[in-house]
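Mind looking over this structure? Questions follow.
Every protein chain of the complex appears in place save one, which is left out.
Let's turn to chain A:
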Amino acid sequence: MKKHPVSLYCLPLAAALMAGSAFAQKTTVEFWTFNLSPFAPYFEESVKKFNAANPTLEAKWVDMNWDQIQPKLITAMAAGKAPALVNFNVPWTHEFARKGHLQAIDTLSNGSNRAVYLPVALDDLAVNNKVYGFPFYNSVSVIAYNKDLFSKAGIKAQPTTFNEFIAQARQIKEKTGVPAFSPKLATKSGDGGMVRWFMYLGLPVVQNGKAAFNTPEHVKVVESFADLYRSGVIPKDSFRLEYEQEVASYSSGKLAMMTTSSTALKRVEVDNKAMYQKTEVMPFPIAEGKMALGAWLMSYVIPKGYANTEAATKLGLFLTSDERQLAIARFTETMLPSSKKATEDSYFMAGKNSNEPIERARAAAAQSMKYARTPMLPPNALPDEATMMKLFNDQMQMAIEGRKPAQKALADAAADWNRRMAKK
């Protein structure tokens, strides 16, 4: 039998060991997103590109449901296994930053990388003059409406003010019998409830450490919502209609309008093509708050426990670069970027006169982007936010559903808030 030299056996083994050790040296940079699994090809491409450009790092993408991400992050942090980056919205970013659970992103607080992003987006993510997130995608609400119902109701012009919008909504209910819109009163997703409406309408919520919503103007607003509820202009289950249910109601013809982000149209296209074909789109009017309704900036934050900040920053800058933000906007067809160059791309206005409702929605949303501020209470305003918001929302629900006069509900909520804020 022919004898092979020892080196012949050893070489492949050594090569394998070297490859193994090179692999072992790679630092895993895990990033979490929520509800973005439908866009897996985009993320897989991002991971591939990042890993190719950074041989010592290995990006790993994990997607989960929005309601899992906070509890999972908390448990991961408590276990000392925080990921490098987590996809957060603005309220969560502020909440976690205030409690010292996030790392400030110094490269964005005063570095040259600031120039990549829209100033309005960086402002949204700033807590005590430090930026705590890499601005990612944004959204604003558009009005997607059922052309047949609008025509039956005899509506021809687009509303230019919120009052006109409400008047049209009443007309729709009166002439067609179908509830006109769902005003996002459900609060589970964090982007609903009366606090947002007060801000959109330019009414204060907290001022000088006190509840500022116990005024005749606020009473008038709550009473008008109560009247919309009583007369069926908004559905009876408005307090439970989250994004998913709103899309489902509109798709099945139980709502004349969908007043949510343009991403919802993608769902309508899949769920009910016929309804999609008879959908027209218009921008949501700007009210006295001078902010676009439904602005909901997403970011990537670095949790406190993650040690390799440099790697996390590298990945954060990559994922939110002009190129990647434009790529996700193009891929999803409905998301809006928060980086300057990407926003200026001709892609966003190209569909203004398209036959596709999604493309018209994108152009309508892009028009509102300059007003895209995420509605936020002053930092640290509520000492027991979960309880205070729960009590406030309960009072608003009682008032709007007609179980309590609006004035009494607002006064009770204000008294409770003031008592708690005074104790802080």
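By our rule, contacts are C-beta pairs under 8 Å (C-beta built on N, C-alpha and C of every residue); 3 or more make two chains touch, one makes a residue touch a chain; residues count from 1.
To be clear about the criterion, contacts and distances are computed from a predicted model.
Missing chain, UniProt name from the options "Acyl-CoA dehydrogenase family protein", "Aspartyl/glutamyl-tRNA(Asn/Gln) amidotransferase subunit C", "Cation:proton antiporter" or "Sugar ABC transporter permease": "Sugar ABC transporter permease".
Only one of A:280, A:345 or A:394 touches the chain withheld from this view, namely A:394. Checked against the full complex, the one of A:45, A:344 or A:385 touching the unshown chain is A:385. For the chain left out of this panel, the touching residue among A:239, A:276 or A:417 is A:239.
Summarising the interface, chain A meets the missing chain with residues 70-71, 74, 77-78, 80, 95, 99-101, 186-188, 236-237, 239-240, 254, 303-305, 384-387, 390-391, 393-394, 397, 401, 403.
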